[in-house]
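Removed from the display is one protein chain of the complex; every other protein chain stays in position.
Each chain carries a letter (A, B and C) given by its place in the written order, and its residues are counted from 1.
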Amino acid sequence: MSSDSPQGGDVFDIDRIRQIVELMEQHELSEVDLQQADDRIRLTRGVAVPVAPVAQAVPVAAPAPPPSTPQPTAAPAPAAEATASGDIPGTITINSPMVGTFYSKPNPESPSFVDVGQSIHNDTVVCIIEAMKVFNEIPAECSGKVVEVLAKDQQAVDFGMPLFRVQVDG
Amino acid sequence: MSSDSPQGGDVFDIDRIRQIVELMEQHELSEVDLQQADDRIRLTRGVAVPVAPVAQAVPVAAPAPPPSTPQPTAAPAPAAEATASGDIPGTITINSPMVGTFYSKPNPESPSFVDVGQSIHNDTVVCIIEAMKVFNEIPAECSGKVVEVLAKDQQAVDFGMPLFRVQVDG
Amino acid sequence: MFKRVLIANRGEIALRVIRACREMGIESVAVFSEADRESMHVRLADRALCVGPPRGTDSYLKVDQIIAAAEVADVDAIHPGYGFLAENAQFNEACRSSGFEFIGPSPTAMEQLGDKNTARSMAIKQQVPVVPGSDGLIADFDRAGDVAAEIGFPVLIKATAGGGGKGMRVAETPDVLKSQLEAARNEAMAAFGNGGVYLEKFVQQPRHIEVQVIADSHGNVCHLFERDCSVQRRHQKLVEEAPSPDLPPEARDAICQAAVRMIAGASYVGAGTVEFIVDKNYDFYFIEVNARIQVEHPVSELVTGVDLIQEQIRVAAGEPLSFKQGDLVCDGVAIECRINAEDAARNFQPCPGKIQSMFAPGGLGVRFDSHATTGYVVPPYYDSMIGKLIVHRPTRDLAIATMKRALNELQIDGIRTTVPFHHWILNDPAFLDGSVDTKYVDRVFSPDVLG
Partner (left out) sequence: MFKRVLIANRGEIALRVIRACREMGIESVAVFSEADRESMHVRLADRALCVGPPRGTDSYLKVDQIIAAAEVADVDAIHPGYGFLAENAQFNEACRSSGFEFIGPSPTAMEQLGDKNTARSMAIKQQVPVVPGSDGLIADFDRAGDVAAEIGFPVLIKATAGGGGKGMRVAETPDVLKSQLEAARNEAMAAFGNGGVYLEKFVQQPRHIEVQVIADSHGNVCHLFERDCSVQRRHQKLVEEAPSPDLPPEARDAICQAAVRMIAGASYVGAGTVEFIVDKNYDFYFIEVNARIQVEHPVSELVTGVDLIQEQIRVAAGEPLSFKQGDLVCDGVAIECRINAEDAARNFQPCPGKIQSMFAPGGLGVRFDSHATTGYVVPPYYDSMIGKLIVHRPTRDLAIATMKRALNELQIDGIRTTVPFHHWILNDPAFLDGSVDTKYVDRVFSPDVLG
């Protein structure tokens, strides 16, 4: 479609817009904003979703990343349930199920529960989070390969904070 | 459609805009904003126009109206200089150059300075605006045919208020 | 003095505590649910920790998560605000046993005053007038009949564990006593898991007058005069003012002194409110003690110039109050209107959603305490209050004029609020002459009265 134009084709191409709009409806997007060089397509739909408005109203101070990049923090993360993370396709993050102190190893001498490259399964213990003197072993609740450890040993973590990035199987 | 033009064709192509608007209504889009190089099409639906208080405070509403939604009230109108008015193509408005009281006729008995359908020229007196006991004769400062009288006789008018709609010559 | 304080709350009260901390040079630590990630209390605190998903029971009410947050943030004390865990003695105890000062009274004082029966006996012990009624719970119907006959009909049946009107019934005549008694028992059992009820004299067309008190650990107990909260809808306060527009000086002195006796007798440290009902003869009866800071505390702050939250923190840290009773005068008139995201025209149903644009009122005599701003999304999970509009002027007429002006100036587009209700009540003759009782709004208000 865009072969005729280096700009990525005619942005005013109705068919393409229709396709985008259908996508928006299907996936309940509230806004689409595409630009390339001088070209730009921006579509917003219905009323904004709860996350976006605040970010819009407070572009500078908002701790959340811009709406275009999905924010793991804002993703509902009940318990250690792994949640989709869009910035690296095919990967998910294991988020903290509670406030507490993150321990990557059972004790200072022993090796980490998991290291980058290691394969994990639903019941693999990936870390301990200590809260109120209780040491909670956190299971992976997903299976795949650890590609990144996102929290530092003995770092304070809060609810929903990403701890590990995992390349999911299959 | 736009193969003839690298700019993506005539931005003001009604057919294309109609298609986009149909899409918007069909899919409840609140805004469409397309730009390519210097070309831009921006359409918003549902939200109030800058006259309503709501829009005034929301970021979207800059004092200057977006090109696609013209509003005579916000159109810069230095003196009686006629200004383009988009909602009726090919017409312009003669705006009040001052605050005062609008008189459509020199005195109660006599006929109006101008009536709908009448041809006017730059120096045609179209009305009187009385301010501080001074009766100011207002020249058309454009030439064409009066298609609508927008102010009522003896109505209070303020600066920039549209008084007449004129179908311009040529 | 504390170095760091955690605020176990959200919304405007979290903001209020952060303000007090900042002015005292104390670091503030906010906790928040995922629904409040962008909220102003998170932005303005020195640090913020997410404690769970949106639902209050999964976040702001999760004691272990709040304590864990206090641990990782290494705070010295925890301020509970109002609502949520503010009057939860177990949480109070958990804070202290985990090594954090709880900014409020001791768990014991909180428990004693929290139980209506115990509180009533304490009142009687302090010569604080109580509503005539059954001393203690009503075990069987015969006892109920005797007591009712003794104090005279109509009688009020109340749940000992009750609150906010739940488990409350009026028996106008002897023949309905039994049925109403059952109804109250069942309602109380369902609502609080405790079917214990008691009887008392039903005071008709009462005014709700409460006294703000605060006590330190050095034996000082002071009152900050009274608040009149008679403008209520279904037991929910909507407008509060200080001083009461209809209370003779002697009555005011007596009621304030009674409140001080009540608190002095409860080995109580911290801020609290002693609630009374007052009848047409200005006879007043003790109702309950709220062992927390209240939503309407700003009206007392404005007429006295005292920062109640700062004093709360001060006394919790073991310091004496920064003032003596003798230093306080009740200066001018303060009125507060609660701005709730509710549609007054539709039975005050909550209206969560996005605030498309908002302009906060300013000018002489206006205080606006709110966490809301343009773009803020009112979440559906919590109470619907989005702000408190408070005015302070030399006279009540000026205060009312300023409040009307400020209500007109407060512009919130995108959601419905209680502003139309306030415009109505502020122009209502009964409100203007200060004769509103706690049932007035329920009797008189209907959506048609709104412009």
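Keep in mind that, in the parts below, a contact is a pair of C-beta atoms (placed from the backbone, for glycine too) under 8 Å apart; a residue touches a chain by one contact, two chains touch by 3 or more.
Keep in mind that what you see is a predicted model, and the values were worked out from it rather than measured.
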Residue of C:Ile124, C:Leu364 or C:Leu450 touching the missing chain in the full complex: C:Leu364
Candidate in contact with the missing chain, chosen from B:Asp115, B:Glu137 or B:Asp158: B:Asp158
Option from C:Glu301, C:Glu336 or C:Asp437 whose C-beta touches the chain left out: C:Glu301
Absent chain, residues of chain B that touch it: 50, 53, 56-63, 73-74, 76-78, 98-101, 131-132, 156-161
Residues belonging to chain C that touch the chain removed from view: 15-16, 19, 22-25, 40, 43-44, 298, 301-302, 305, 307, 332, 357-360, 362-364, 366-370, 373-375, 393-394, 398, 401-402, 404-405, 408-409, 411
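In this section, only the chains that are shown with their structure count from here on.
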Chain B and chain C: spacing of chain centres that average the CA atoms, whole Å: 55
Inter-centroid spacing, chain C versus chain A (mean Cα positions, whole Å): 41
Residues of chain A engaged with two or more neighbouring chains: 47, 56-57
Numbers and ranges of chain C residues touching at least 2 other chains: 374
